[in-house]
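One chain of protein is taken out of this complex; the other chains stay put.
Right after this comes chain A.
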Amino acid sequence: MKSDRILSLYTWAFLAFMFAPLLLMIVASFNNISPPSVTDWHGFTTKWYSFFWMDQSQIAADPVLRTLDRGRFIGCFGNSLVVAAAVVPLSLLLGLAGAIMLTRWSSKANGILWWVLLSPILAPGVVLGLSALVFWARLGVGAGLFTIVMAQVTFIAGYPMLVLMARLQRQPIELEEAARDLGASPLRSFLRITLPFLAPALFSAAVVAFLASMENYNTTMFAKGGSCTFATEIGAMARNPNGHPPVINAVGTAIILITVAAALAHALMKRREEKRK
């Protein structure tokens, strides 16, 4: 009995520590005060959500917002989209190749290969960013969006690989063999049998890779040089000497919303697929 209560207490504490900061941030994002506060309620507002299209005069009137460079922020956000647009296809391609090799190629080296391919996920992000920076500098490529892409892909490719491996292990190998036996070349067998089967997993893997790229901070920070991304710019804004801009809370809330929506969509898709069986 007693151990039960300790366990439930622990569970609730765990949930509180995990979600309380998020809840506070969401509440603060609707509080009409700048710099933001949770304890000091100044009325409900959605104006922090309209920062991107707010009137210039309104920004100038706010003691914190007026120190922010909205144009730069939007530019950094655009950079993030550019980076993600390169990172997503690259990591899908690499992850797919790795997943196929590890599930369809029975080699004694598979165990070691699995660790080698996934080790960047475990490696400190700082190290990945720094090594990309040093490596490309040696080749005469300056730090910028390109080095960010390269540094991010090293570890983000691991996520699609895991997602696709799980899916490939569920497809009986006989399907590909049957295609080959009926006269299909390896390429046709891949395009007609394996790829359609992988389609839903490819979509989930793309979403995971996109979110991972958008939100990555530490690796990007070291590889970015003079450029900026959405995440690094938010980091910079949070260190604003005039106080933490309430816009960050609004942006954070939006990110949570998108992540939850993506997770829900994924769960729904899975359920629909299972129902079809």
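Before moving on, here are some points about what is shown:
Here, a residue touches a chain if its C-beta (ideal position, glycine included) is under 8 Å from a C-beta of that chain, and two chains touch if they have at least 3 such contacts; residues count from 1.
One rule holds in what follows: contacts and distances are computed from a predicted model.
UniProt records the chain missing from this view under the protein name "ABC transporter domain-containing protein", selected from "SsuA/THI5-like domain-containing protein", "Heme exporter protein CcmA", "ABC transporter domain-containing protein" or "Serine/threonine-protein phosphatase". Set against the missing chain, the residues A:Leu175, A:Ala238 or A:Leu264 yield one that touches it, A:Leu175. From the options A:Ser185, A:Asn242 or A:Thr259, the residue with contact to the chain not on display is A:Ser185. The hidden chain makes contact, of the residues A:Gly43, A:Gly71 or A:Pro196, with A:Pro196.
Not every partner is drawn; the one left out touches chain A at residues 172, 174-175, 177-185, 188, 192-193, 196-197, 277.
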